[in-house]
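Notes to accompany the following structure.
The complex appears here without one of its protein chains, the remainder shown in place.
Let's look at subunit A:
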């Protein structure tokens, strides 16, 4: 009995840790999107603000990146799903004997590093372009074309895996039945096989779009004049990030939640409808008296969906009227006071020290840097700091006593750090 409850406790503990690990970064990132400081951080909480969202929507490059990502994503979805379906059909129907070999070949692109795919795409199509005697700005060397082609080489393999899984559950007798009833092969494909594959095609399309949207490794070689969102973000981060990126992340998370809830609600609804139809009598079905269950009844996902939608609307509504100006002014004032206080302290300490040294050695040193430093509040959360090049830039001018706090891994990569040391 005791063991049992201990087991349960540890399972719960594990689950909490696991989900914290999975979702923690996203939650923190989302929170930073609503905090007013110019660098994304969740604590200390200063002022609730929506300005990062408007900053995001005014950032031409980000918007353009999103648009390019959508273009590339759409192209990749079309190409990969088509190629994936062809591959899956080939694998399950046409060459059952060569299955193993064929499978290995078609899976290979997943195993090849994205970087290699990017480079080889670039090299290969450049060759083709030259062989055809086309200009450097021909369609074949356009960033859009290359990125779609490059990403599709391996995304098509993902799609194929998804589609093969569904195809393996396909009963070939259905194809034969359709042929037997007089359908041509094309009609059989269109009216029987394709509808059967539809859910898998939808999954593959979503997967392909997401894989394309988040791809960086391959795209970085091929994007040309079509920088995607990931490319833009990567370039931006080089110059330091703002909570506008958190805002973007938040929007993406929210969209994901919406999509997941919507999907869940839809599946649940289909189940409910199927169950209701099964119990319905013939007369009910015939006379149209048959009532479908309400959309929200016993459908948790649907309820959650509505709640989240309402919350979003409420937040957007608030955002349009809410102004954090007063709060920001207050915080500024507090900060100023704090800073002044600390400067006083510092000066005092320095003066004391100077006096002590003078007394001991009779010698002056000017090792302490500028006195107009604005030290940060020392209760920064570890999280904010690690990813915070801005802090480090400040850090250069901070007092030595506060230095160790910032020497996380983030410091290693920060150019500002180098400058100041």
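We take it that contacts are C-beta pairs under 8 Å (C-beta built on N, C-alpha and C of every residue); 3 or more make two chains touch, one makes a residue touch a chain; residues count from 1.
FYI, contacts and distances are computed from a predicted model.
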From "Cytochrome P450", "His-Xaa-Ser system radical SAM maturase HxsB", "ABC transporter ATP-binding protein" or "assimilatory sulfite reductase (ferredoxin)", the hidden chain's UniProt protein name: "ABC transporter ATP-binding protein"
Residue among A:100, A:136, A:181 or A:321 touching the omitted chain: A:181
Selected residue (touches chain absent from view) among A:192, A:252 or A:343: A:192
Residues in subunit A touching the chain absent from view: 171, 173-174, 176-184, 187, 191-192, 195-196, 274, 277-278, 282-283, 285-286
